[in-house]
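Take a look at the following structure, please.
So, chain A:
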Amino acid sequence: MKTARLVTLAGSAALALALSASLVGAQDSQVIKIASQSPLSGPQSVLGIAIRNGVELAIEQNSQALNDLGFTVEFVPYDDQATAEVGVANAQQIVADPAILGLTGHLNSGVAIPSSEVYNENNLVMVSPANTNPLITDRGYPTVNRICGRDDLQGPTGAVIAANDLGVTSVYILHDTTAYGQGLADYFRAEAATLGLTELGFEGTAEAANFDGIIQPILALNPDLVFFGGIYSQTGVFISQARAAGYTGLFMGGDGFDSSEFAELAGDAGVGTYYTTVAGPASVYPNAAQFIEDYNEAFGEDPQPFAAQAYDSTVIILNGIAAAATEAGGLPTREAVAAAVRATENYEGLTGTITFDDNGDPETAVYFAVEVVSADPAEWSNNTIVASAVLPSPLFALQQAEATPSS
Partner candidate 1 sequence: MTTLTALSPQPQPQGWREIIRRPGPALALLIAYIAFTTMALFGLDRTALWYPLMQIIFVPMFMFAPFLVVSAPIKTIYKVILGGVLLLLLMPLLGIYNPSWLGLAIQICVFTGLALGLNIVVGFAGLLDLGYVAFFAVGAYAWGSLTSPAGTIFTVNGWSVSPGAFYVFLIIGAAAAALVGILLGLPVLRLRGDYLAIVTLGFGEMIRVLARNADAPINFTNGAQGLHGIASPPVPGFVISFTASIGNTLGFRMENPNAVAQQLSFYVIGIIIIALIVIICRRLIDSPIGRAWTAIREDEVAALAMGVPLVKSKLMAFAMGAAFGGAIGVLYASKQTFIDPDSFQLLSSITILAMVIVGGIGSIKGVMVGAMLITLLNLSMLTNLSLQINSLKNADAVIPIVNFHFSDWPSELEPAKYGRLLFGLILVLMMIFRPAGLLPEKRRKLELTERREEVDEEPMIRDTPSGVPQERS
Partner candidate 2 sequence: MAPILEVKNLSKSFGGIRAVRDVSISIERGSMSSIIGPNGAGKTTLFNLLTGIYKADTGEILFDGKNLVGKRPDQVNAAGVARTFQNIRLFHNMSVLENVMVGAHSRLKVSLWRTLFHVGGFNEQEVAVREKALNLLKFVGLAGKGDELSRNLPYGDQRRVEIARALASDPKLILFDEPTAGMNPNETQDAIGLFRRVREELGVTVVLIEHDMRVVMNISEHIDVLDYGAKIAEGTPDEIRANPRVIEAYLGRRHSKVDESANPEVA
């Protein structure tokens, strides 16, 4: 009995020793770490893993500048489980690691908002690939940036296009009851009202599979357009069912629709659906095609939404670190990195050209309205742009207005 235990003990000790011995010795270069936070488990993990993968790919492909300066870049992915507690606990652990100089995340605004409080208190720069909630940047933190659009610009864009380009007179608005979906729907609704569109309904639903009951009143009211603020996994299913039930009008949504999987979920019913997005289809951005190819090679699947945004966010952070390091002539402070990231100007990314304003929003973003052309997911990148608008961020618009006083 006792001997057996001793043997096991000795055996495991030997194994541990061998394991540590075989590891590569101390690195010569200094380590810089980039963290990501997104849900890697749970129902939203598809999008969260896309973010994580995008960051990984970005680090793999864009560390050369830092390597030349004598740094090794490591990637530490965190799982925020789409819950605030976990996100904040991770954030505290992230800021406690002095080697971490930047963070790409999150997916959910509900996690990003409390977690970014921690980042900001500790001067860690965050670039969000996916949080469209206005509040993220409206707090004016020097460390918090995003490269995606804002709901309060995207929603109205959709309404304008619906009224002016699509000739719609009545709308039925749905949302998924999340901060993202409802926010988008609210902004769409407000703009639609000012444009004089008739609102036939405004509903929230968390239903994910069976929309029969939700479709009935839509059929009875027969609106020209159904706007759905939500993510493709829900809206694609909805659209497929609504068509089957006999709805003949138009569908429109936000950047949550922007996934090749939408085509798969919605099928033929999805063809002719409009969505607004700040990231146009790959045809607009030549680099994107290469990204899709690389991503496929690395992870064996097409990039899901936010993968490209995560890639861009990370490259911006890497560039910021490199700039700050060059200036400092060594390991930069977090403040310096944050300042360098904020100073990003005309960065040509996969999803657009980015210059941050003083709040961390892109100064201007191009909002596209895109029409789905095919039920084949492979054709997703060929979706056609029906309209586009260059919109300044609220702060930038304000500054411009002040700079050029209307005479």
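How these were chosen: all candidates are chains of the complex that A comes from, given by their letters.
Definition applied: a contact is a pair of C-beta atoms (placed from the backbone, for glycine too) under 8 Å apart; a residue touches a chain by one contact, two chains touch by 3 or more; residues count from 1.
All of these numbers come straight from a predicted model, not from anything done at the bench.
**Student:** Quick one: in this complex, who touches chain A among 1 or 2?
**Tutor:** The single touching candidate among 1 or 2 is 1.
**Student:** What residues on chain A touch candidate 1, complex-wise?
**Tutor:** 18-20, 22-24, 31, 40-42, 45, 49, 53, 74-79, 81-86, 88-90, 92-93, 95-99, 108-110, 113-114, 117-118, 121-123, 133, 135, 139, 177-179, 181-183, 204, 299, 334
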